[in-house]
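As you look at this complex, bear in mind that one protein chain is not there, while each of the others sits in place.
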Amino acid sequence: MNIPRETLLSLYHDMLRTRRVEESIESLYHEDQMKTPIHLYIGQEAIAAGVCAHLRDDDPIFTTYRSHGQYLSKGGDLNSMIAELHCKETGCSKGRGGSMHLIDLSAGHYGSSAIVGGCLPIATGMAFAKKAQGSDAVTVTFFGDGATEEGIFYESVNYAMLKKLPVVFVLENNEWAVCSHVSTRKIGENLFHGADPEHLYTAKVDGNAVLDVYEEAGRAFAHARSGKGPAFLECMTYRIRGHAGSGSDADLGYRSPEDIEVWAKRCPIRSFRAWLLREEVETPIELERMDAQIETEIENAFAFATASPLPKGEDLLLHIYGE
Amino acid sequence: MNIPRETLLSLYHDMLRTRRVEESIESLYHEDQMKTPIHLYIGQEAIAAGVCAHLRDDDPIFTTYRSHGQYLSKGGDLNSMIAELHCKETGCSKGRGGSMHLIDLSAGHYGSSAIVGGCLPIATGMAFAKKAQGSDAVTVTFFGDGATEEGIFYESVNYAMLKKLPVVFVLENNEWAVCSHVSTRKIGENLFHGADPEHLYTAKVDGNAVLDVYEEAGRAFAHARSGKGPAFLECMTYRIRGHAGSGSDADLGYRSPEDIEVWAKRCPIRSFRAWLLREEVETPIELERMDAQIETEIENAFAFATASPLPKGEDLLLHIYGE
Amino acid sequence: MPEVRELEWLRESKPSERMLGYPQAICEALDQALALDPRVFVMGQGVDDPGGMFGTTKGLHNTHGAARCFDTPLAEASMTGVAIGAALGGMRPVYMHNRSDFLFLTLDQLVNHASKWHYMFAGAVSVPIVVWACIGRGWGSGAQHSQALQGTMMQYPGLKVVMPSTAYDAKGLMLAAIADNNPVLILEHRHNFKYKGAVPEKVYTVPIGKGVVRRAGSDVTIAGISNMVNEALLAAKDLAAIGIDAEVVDLRSLRPLDETLVLESLRKTGRLVVTDSGWKTGGVAAEVAAIAAEKGLEFLKAPVRRVTCPDVPTPSGYTLEQAFYAAKDDIIEAVRTIVPPRR
Partner (left out) sequence: MPEVRELEWLRESKPSERMLGYPQAICEALDQALALDPRVFVMGQGVDDPGGMFGTTKGLHNTHGAARCFDTPLAEASMTGVAIGAALGGMRPVYMHNRSDFLFLTLDQLVNHASKWHYMFAGAVSVPIVVWACIGRGWGSGAQHSQALQGTMMQYPGLKVVMPSTAYDAKGLMLAAIADNNPVLILEHRHNFKYKGAVPEKVYTVPIGKGVVRRAGSDVTIAGISNMVNEALLAAKDLAAIGIDAEVVDLRSLRPLDETLVLESLRKTGRLVVTDSGWKTGGVAAEVAAIAAEKGLEFLKAPVRRVTCPDVPTPSGYTLEQAFYAAKDDIIEAVRTIVPPRR
């Protein structure tokens, strides 16, 4: 594949920015200014970056409680996100949602659900609407390995196949659902990999290799955008941090610290950085500069959030109904 | 396959008896003595007969609202069933259930649900209990093509595979769900046919050929009973009558009367009768005798039901809770 | 089905006005919405069947095309989500269920998602979907095919719930629900389908959240919904014959509930009977009675009475069904326990 230099750099930028954001959240979480559960994306950045690189602003996405990466890679506003994690009135959900409920319509991010699998049919319905309206937009939904156990996953993909809907199902298989390994919840390959390719475009890809994700996602989108129907993309990765909250949970004993180590070494950002340098796409100095610029942006976002007002108790009853 | 003569005759007897029962219900339904919806099994008899022929009394089955055939082939009491259709106190559910809720524990029939797909996980749980108890009983659940669209089907089979449960999922694909053809609801083969045979024994069979059903079901049960895990058996058939109520619905215009004709000609009973005679398993005279004996049994059942008392209004509040 | 009983007092019309069957009134609403608004579509198991969902969707797929009125797989959970997603994408789906019992399969999407999406994102998006579900009844429908779930469904912030009782309202509330920018659940009762009523041909809406007095009276307020309003009116007629003058309030909308109307009527009559086709415990009647205890105590001259179905699953047998369903006579009996005899 011949990927333009700007795209390569933008993939890197996306991943790095998400990582730095997550690290900042993590390092500040103990201060209890973000009074909301957090679910870190560390180690999975290549998936959001590689997938979203193909998306236009008018391609809708739907995500889960673990969605900082997808939100940012899709172009969601950083200030609004950090403010939302602080449950501030300036947050993308005005503090009503918290970290599990991000939204940025201008970037085509239509919301995230804290119910596992909850967005699968909703994304399918969005694709239905886009198709009915004659748009060539493609809808994407990200979800974890746990979500594939819910019946609604099966129902949603079935419907997308039946109606040839332009929706791409992106499974982030990070091996874990809270403290349960995927092997204790599922047996065998995901059945949809065996679907008739006429009805479903499927692929399985190393989710820690951003170029692989980018390439495979590109095929999936080409398929969906050209009206050939849905696609299912399984990205193999690993959840480096604990299920929720900050820090490592290697001491809890439910998984082997070695596994975490192994996967931490397969960091999608570090390896891609090495590749960029090796291939002389960019110089080390420029990459450092990028990092520094990201740090500033993040500092500003936290400053914005901290300075923002909290919602007022008397506004509790706002937003129950739409006009 | 070398099937004993008694088995052959018993398969025929089962099918014929179910058919005659359905015909009697159908012919008397207009009298409004059976004040309950009925869902006739005409044309699908080979499935219940061929499957249940392998079952012991202690093999539990779970069925749907369209379950007269399975109930009878499993050994459910005829009198209690006809009385239940009359909603009498002597019915198998004492008139609380009606035609959609049959039960006969002595025959291992644990109940039927009017919710499509409702019994799939329940049968799975029963298999879980049997396995936990060290029994070699196999649990069976019958369901229609419509039920395979429900997420609970996927969840149930997944769980049965994961835990290697002794449950056989018998799909009666009669092409229709009320007035919707299966092709408008689903696309492609059922995905579970593509499951790893290590995890799921699968087969697809002509549901109107009783010997084929018998043979395939035999393999499925051998698999499940030997502790190798669940099986999925898809039986291809056709719903000859309307979805509910009595009589043909060929005039409604949603399906072609020719199709109904074609399938009516592929009557599982008529063809098996011809085979039995051709193979000289039995004489025409004996088969007639069987028919006559069945007719008498059915007449008696209707007489029993008619003579039985209705539940009393003042007993309305019984049976809400178990002791 | 028994013959069509036309209750004259339900006709908000002159004799010259057009009478329409109840299901046809719903169908007309859908037909008009489909014609007027390209965003509207109708989905559900069997909406394009020959029967057309008891007649409520009959022929719409022919008039408006299969893309606007279509059948769905048996996958109620995801299809609810599909409706939500389509609404977020700018459409206005109407999702129809022929039995309200199937709502249980959809509640994660309907309550956890549809009813909260607007709130969780502080108003950034709205979910204008209409879910229509019909309460089955009779002929041994039984425990899984005749549940009246309004008591449950009225509890969820973000979800509006209406239950029409006349053909006029059935049309007007369907159009109002489609026009509304929020998820609206229309719970319909199969028994209403036997009625005819005066239904203007024009496009009109009935406001969601407003009840209506169906019969003015001074001795007792009978507040009911859906088919129980008809039973209440029949009861009121019989009560009139024994000198008791009942006011019949049709709540019409359960969320928002027209508390003011109930309290105004109670202020006048001092006595309250609430009647609902659902179960007693925790149901609609409980909420209305609670409002009386909370805000209408000073008016109450006698205990509130609830006339509902008893707390038991629906039996199938005819004799038990007769005992199970509340009707006119139960209302009369309840009224007589709280209104002193007049003659």
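Order as written gives the chain letters A, B and C; numbering starts at 1 within each chain.
In this text, contacts are C-beta pairs under 8 Å (C-beta built on N, C-alpha and C of every residue); 3 or more make two chains touch, one makes a residue touch a chain.
It should be emphasised that the depicted structure is a prediction, and the values quoted were computed from it without experimental measurement.
Within the full complex, the chain left out of the display is in contact with A, B, C. Touching the missing chain, out of B:12, B:41, B:142 or B:159, is residue B:159. The residue from A:7, A:27 or A:184 that touches the chain not shown here is A:184. The chain that is not drawn here is touched, among residues B:18, B:36, B:79 or B:93, by B:93.
Of C:37, C:201, C:294 or C:333, it is C:294 that touches the chain left out of the display. Contact between subunit B and the absent chain runs through residues 60, 62, 92-97, 101, 103, 105, 110-111, 113, 115, 118-130, 132-133, 139, 151-152, 155-156, 158-159, 162, 318-323. Summarising the interface, subunit C meets the missing chain with residues 101, 104-105, 107-108, 111-112, 115-116, 119-120, 142-144, 151-152, 154-158, 255, 257, 279, 281-287, 289-290, 292-295, 297-298, 300, 302-306, 311-313, 315.
What subunit A contributes to its contact with the hidden chain is residues 35-37, 87-88, 93, 95-101, 113-118, 146-147, 149-151, 177-180, 184-186, 252-254, 310-317, 320.
Methods note: only the chains that are shown with their structure count from here on.
Chain-level centrality, scored on Cα centres against the all-protein Cα centre, points to C. Work out the mean CA point of subunit B and of subunit C, and you get 37 Å between them. One finds 42 Å separating the Cα centroids of subunit A and subunit C. One inter-chain figure worth recording: subunit A and subunit B are separated by 46 Å, centre to centre, where each centre is the mean of the chain's CA atoms.
In subunit B, the residues touching two or more other chains are 149-151, 185-186. Residues of subunit C in contact with two or more other chains: 73, 75, 77-78.
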